[in-house]
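Here's the structure we're looking at; comments come further down.
Presenting chain A:
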Amino acid sequence: MTTVRVEKIRKTYGDFVALEGLTLDMAEGEFVSFLGPSGCGKTTALRIVAGFEFADSGSVLIDGDEIGPVPPNRRNMGMVFQNYSLFPNMTAADNVAFGLRVRKQPAEKVRRRATEMLELVGLSGKEGNFPHQMSGGQQQRVALARALVNMPKALLLDEPLGALDLKLRQVMQLELKRIQREVGITFIFVTHDQEEALTMSDRIAVMTQGRTDQIGTPTEIYHRPATAFVAGFIGTANLLPVTVRGQEGDQVTVDGPGGRYFARAEGRTYQVGSSVTLMVRPERLVPSGAPLHGAAGGSIEATVTSLVFQGPVVRCQVQTAAGVDLVAHLGPEDDPSSLSVGSPVRMTWSIDGAYLVPEALDSGLAGVTQMEDDETGA
Partner candidate 1 sequence: MAADDDTKGLRKGRFAPYGLLSPGVIWLLLFFLVPVAILFKASLSTKPSRFATPTFDWAWGNYSSAFSQYGSVFVRSFVYAGTATVLAILIGYPLAYWIATRGGRWKNLLIGLVVVPFFTSYLIRTIAWSSILADENPLVTTLQQVFGSDFRILATPWAVIGGLTYNFMSFMILPIYVSLEKIDFRLTEAAADLGSTTWGAFRKVVLPLSLPGVFAGSLLVFIPAAGDYLNARYLGSPKTSMIGTVVQNKFLVQFDYPQAAALSIVLMVIITAMVLVYSKFLGTEGLAV
Partner candidate 2 sequence: MTNRVSRRRFMTGTGAAVGGLVIAPGILAACGGSDSSSGGSSAADVYFDNWTLYIDKPGDKLYGKGGTLDEFQKSSGKKIKYVEGYNDNNEYFAKVQPLLSAGKPIAPNLIAPTFWMAGRYITLGWAEKLPLSKVPNAKNLLTTLQKPPSDPTGEYTLPWQSGMAGIAYNQKVTGRPITKVDDLWDPAFKGKIGMLTEMRDTIGLIAMAQGIDLDKPTYDKFVPAFDKLQEEVDKGQIRAFTGNDYVEGLEQGNFAACIGWSGDVVQLSKSNPDIKFVIPESGGTLWFDTMLVPKGAQNTDSVAEWMNYVYDPVNAARITATVQYISPVQGVQDELKKMGGEAAALADSQLLFPDATTLANLQSWGNLDEAEEQKFDERFAEISGA
């Protein structure tokens, strides 16, 4: 049972704080993603685990042993680099065999194991190819096989799918999951692509500006974001700044720009008068009159500004009287055909469709988060 633990990691470059207080336990066989926009410190965290960078403070523990000062070549981590970093002077088989030869394994074993690993990643028959003779996806697989050949304590993947096109990326996502199940070791996966993180991870650490905002399962992170940033970064969210008016058991009453709303306390206790953020996911926002699963959570007057047909849903953008843009994803049962651009509409949601983020929202950030484009376009 191998566990990887990072504890209160802090790393600075001059005045720039790249990483602050990262603490995370990873169990054997767990698939953990470091997710965040570029510059958030996720790659730094990975490189500290690999041993290419050294933390200013904090520790990296493997099975409880501090490995902070151990150089990378004696950590037995497997790394898959963003650009693959295959050795261009070696064939696929020699690339894979590199780690075994370094460990002075007998030639017979080296050959057998390299063949096995290439088979695992689906590259049988490509043993003699040089990297420049292979496609990006194939190079990716070689990099994977090479990193796994020594049965590392953890496999570290630094945006490994970033250079692949959408189709291939989806194939490789599934491949990675399959391979992880087969080898059963911890995968630490760095990505800026929240969809990729949601698809593949057991747990995700959402990072921004060196901080770790939330660590949790994809479901937790999607439905119960700890900060407004997480809410916005994972999927699309409509965010409204609200003030707590009162709490009765599980139900919290808040005042927002368009009226009074209700939400679940989710076990938390709210101070009356405190500023928090109300989040409604687009799929939970509907025009009044459409079926509302459960008790009403609130509603807001708005004008339809655009309607875009996207297949399973119609993307409906509205603007409230206060000038805040909101987005709703309407299914057939929501009767989107009754709406037209420019017409007034009352948007509503159920109490379970709303979620209170226990953090104040800068009023400039009110409205829909701009992650929509990434989600569909990237």
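For this structure, a couple of remarks:
Heads up, the rule we're going with is that a contact is a pair of C-beta atoms (placed from the backbone, for glycine too) under 8 Å apart; a residue touches a chain by one contact, two chains touch by 3 or more; residues count from 1.
If you want to know what made the cut, all candidates are chains of the complex that A comes from, given by their letters.
Just so you know, these numbers come straight off a predicted model, no measurement behind them.
This complex places chain A in touch with one candidate out of 1 or 2, and it is 1.
Interface residues of chain A, counted against candidate 1 in their complex, comprise 50-52, 71-74, 76-79, 81, 83, 85-89, 98-99, 102-103, 130, 132, 146-147, 149-150.
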